[in-house]
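The structure under discussion appears below in the form of structure tokens.
All protein chains but one are shown in place.
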Amino acid sequence: MVLVLSNGLQETEIKALVSRFEDEGFRTNLSYGAEAAILGLIGDTSRLNEDTLRALPCIENVIRVSAPYKLASRTFHPENTIVDVNGVRVGDSRHFTVMAGPCSVESEEQIISVAKDVKRAGAQVLRGGAFKPRTSPYSFQGMGQAGLELLKAARKATGLPVITELMSSNQLELFEDIDIIQIGARNMQNFDLLKEAGGFGKPILLKRGLSSTIKELLMSVEYLMAAGNANVIICERGIRTFDSYTRNCLDLSAVPYLQKETHLPVVVDPSHACGIAWMVPRLAKAAAAAGADGILVEVHNNPACALCDGEQSLTPAVFAGLMRDLAAYAALEGRTLGERCLH
Amino acid sequence: MVLVLSNGLQETEIKALVSRFEDEGFRTNLSYGAEAAILGLIGDTSRLNEDTLRALPCIENVIRVSAPYKLASRTFHPENTIVDVNGVRVGDSRHFTVMAGPCSVESEEQIISVAKDVKRAGAQVLRGGAFKPRTSPYSFQGMGQAGLELLKAARKATGLPVITELMSSNQLELFEDIDIIQIGARNMQNFDLLKEAGGFGKPILLKRGLSSTIKELLMSVEYLMAAGNANVIICERGIRTFDSYTRNCLDLSAVPYLQKETHLPVVVDPSHACGIAWMVPRLAKAAAAAGADGILVEVHNNPACALCDGEQSLTPAVFAGLMRDLAAYAALEGRTLGERCLH
Amino acid sequence: MVLVLSNGLQETEIKALVSRFEDEGFRTNLSYGAEAAILGLIGDTSRLNEDTLRALPCIENVIRVSAPYKLASRTFHPENTIVDVNGVRVGDSRHFTVMAGPCSVESEEQIISVAKDVKRAGAQVLRGGAFKPRTSPYSFQGMGQAGLELLKAARKATGLPVITELMSSNQLELFEDIDIIQIGARNMQNFDLLKEAGGFGKPILLKRGLSSTIKELLMSVEYLMAAGNANVIICERGIRTFDSYTRNCLDLSAVPYLQKETHLPVVVDPSHACGIAWMVPRLAKAAAAAGADGILVEVHNNPACALCDGEQSLTPAVFAGLMRDLAAYAALEGRTLGERCLH
Partner (left out) sequence: MVLVLSNGLQETEIKALVSRFEDEGFRTNLSYGAEAAILGLIGDTSRLNEDTLRALPCIENVIRVSAPYKLASRTFHPENTIVDVNGVRVGDSRHFTVMAGPCSVESEEQIISVAKDVKRAGAQVLRGGAFKPRTSPYSFQGMGQAGLELLKAARKATGLPVITELMSSNQLELFEDIDIIQIGARNMQNFDLLKEAGGFGKPILLKRGLSSTIKELLMSVEYLMAAGNANVIICERGIRTFDSYTRNCLDLSAVPYLQKETHLPVVVDPSHACGIAWMVPRLAKAAAAAGADGILVEVHNNPACALCDGEQSLTPAVFAGLMRDLAAYAALEGRTLGERCLH
């Protein structure tokens, strides 16, 4: 950690500051520039709070040299983490994982029908929301527990593992038999939820918040891992910018950057990113080209009647065409898609 | 609600669409422009979902004419709502309410000392965090339940009502004896928390999310009100932009705009907005000039040693000076500050 | 155009407003909703100013139904425009155009060496800056006119047409013999420059501004076209967001969206978007997968010594590898790259 000291400090003040850090066990390195003195701290600075240090009148600025996330960092875990979900190996660089299904579970007929469609097209995981975060209290809030049961029925009918969103730790016990727990963008910094979900033991897919930096995203991953969970999948799903021609702005640079910074699988949700069905296939292919480990995509048997997010859902027929295209794109990156891998 | 229809529709398709809405009980009004046909819907459109409509291939765009928040809207409740907290009347246009105290409760000595200081200077509510949302799992997470007890001790010592942050509905029962429940920026769209806190019956201060639009903020207020709570205070605390010279960007336009749109009290948190202690008094005065109903401000007896957010805390002496300045500013808006109002 | 009228208007006020628009030659359509009256205007509304209308106390909101850009819109020009640059057909859906070269022209040896390298690897256009927009007045501002001469020398040596940035209309006469004029992101709304460059007759590549909406970008294209220029290439080069882990955020959704809205070629500049050399190939491939008509990419023979933007430049060897990969990606979209097309 590098501290830029304030202008005009007395020599005695500087010495007192140096002593303070040495007493706390750090080695120090002081140098004088033309305009500022600089104090380097050597030791475990992860326990120092940058804001607290900046509050000291003698300190002008604080620069952290090493990443504040340890468990998530590739520095200390160079190999890829592969999250194995009933044989689906998310994060395996030889595979491209497609998770597909409707925004919301609406009925047994609907979810089983979509599940069969997406399986036939090659998807490996079924997605579907039972608890739905909605901006308005007057919008459909999801089927809740009944929706979870229908997801399990669809799993039984197709063999596809299921992913669905958890919105409150009060619901955690209902997720005992869910294969992947999704934590949504709006809850990315719901730290109590992260702690409890992290301690629950199931694989977790964490979505990037609408305006979260990559560093904040990795700190939220760190919450999950610090609670004992090594099976975290990170999902880029679009960020909020000044423009609104798409619902959010898909930030594909996040894919290679996250893969460099962390050992965890990185997937992309093009449906929520743009919110426009006809654009989803283009962005899904771009995600594969950017090196993503997979995608999370909305498919609905009748998008125009969907209870939520219909505008961004693909029909099963369009999805099947996309899967054919994606196979070719994934192949260019040395990845296969569409089959369960049983190693 | 106004629907812009897609180009190139057949007359029969348009008629089918019109019939569909009339069957659902809406009156309709169809007109043909040079480049698009436009369909007006008259009736209770709050139950229609804009995204679902946009997903229909025959609809190009959807424009909502009336606000989707009903309980929060000033249209249906023209008079100011005054939230009465043990005699402190937040939202009364004759008063300017100052809530002050440390970011975190650290010890009995600390919180009682600060409480006495801020009371002496004229603050009407004591703030202090017991449960703290922190970006890093390795940072101090607050004293928890013990911190709540210390807040109550400080209330007993000074008579000041207390406000503190709720992070999870699991902690709700601990807040029975807290005067104002704060819901933080990161939880503004934690909808489960909003529902449960809204049903709890205590006054609530809701902070705007880091990148929440004013409309989203009002929809989250609507969650609280739809759960039965009429005593909601809205807090502007800075938003995230492309620049980082301050921690966030205080959006003071939100104050007059919210006061026009809603009947609820609107306060400002200059401390979290800028994150820089020397700038807080300037922004606090600007908030008063912008017409805010009050401020929430961090005061610490020893900012340089604070366990969190020290950089943005005022010393009691600086705070006392600010209160003198604020009295003059508030007076220009016809408001008094610093005394409990007992009508 | 749809006008939402203010609440509480008298019938006579509404009639006066309707008459005013009918006197100006518009047909009108008035309807009454539950909460607002709505007035549709039919006719050439492109001459109406939305802000002026909103300033009328009787008008609450104004909604423009048709796009304000006419020449750029695909509605009135359904076929792709192909910009032919000495036989290089930018925007031809059977080709993927690669423009490559250094950020700045530094010397004859450098530019000819890079030009030969990128030609050998298959690039079709040579890029290189002679006039450089730099944030600091103390940074290298480019070689100016001498740089333009060196670009022409490199063109003579390789046959590659050249693209370079114009920063001021005072320099326009120097660009007589340049093949494509680039207008940079910081000048996207330098309207005087747009007018003069648009009237000059050369093909123009217009970069999206750092925080320009797609609509603003298309309006700036409209400036060029209204000045008589039909040969405009649009370039997405990254936008500014709240995060800074990359220099800018590449907004790939802009590619399919622009191609739907306009008939002009759309290319991507991954180098300026991310500002990080190792990430450029990933984003270049993603751009091809998103359907772009080409890329603009920085290549430098010695990036570590580059006078500007070295951090984001590829070495010729890395560029040659990227071109091999891109050929496979472009082929999946039915495009070839790397050869001059002479139809």
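Chains here go by letter, A, B and C, matching the order in which they are written, and residues are numbered from 1 within each.
In this text, contacts are C-beta pairs under 8 Å (C-beta built on N, C-alpha and C of every residue); 3 or more make two chains touch, one makes a residue touch a chain.
As the structure is a prediction and not an experimental result, all values here were calculated from the model.
Considering the full assembly, C:Arg240 is the residue among C:His95, C:Lys119 or C:Arg240 that touches the omitted chain. Although one chain is not drawn, the whole complex shows that of C:Gly40, C:Pro303 or C:Pro316 it is C:Pro303 that touches it. Contact with the omitted chain, checked across A:Ile42, A:Ala146, A:Ala230 or A:Ala317, is made by A:Ile42. In the full complex, the hidden chain is touched by subunit C at residues 46-47, 49, 51-52, 54-57, 68, 133-141, 167-170, 186-187, 189-193, 195, 210-211, 216, 219, 222-223, 226-227, 240, 275, 277, 303-313. Residues of subunit A in contact with the chain left out of this view: 1-2, 4, 7, 29, 31-36, 38, 40-44, 61, 63, 65-66, 211, 240-242, 244. Within the entire complex, the positions of subunit B that touch the omitted partner chain are 211, 213-215, 239, 241-246, 249-253, 255-257, 273-274, 278-279, 282-283, 285-291, 325, 328-329, 332.
Keep in mind that, in the parts below, only the chains that are shown with their structure count from here on.
Distance between Cα centroids is largest for the pairing of subunit C with B. With centres taken as mean Cα positions, subunit C sits 31 Å from subunit A. A straight line joining the Cα centres of subunit B and subunit C is 40 Å long.
One inter-chain figure worth recording: subunit A and subunit B are separated by 27 Å, centre to centre, where each centre is the mean of the chain's CA atoms. The set of subunit A residues touching two or more other chains comprises 211.
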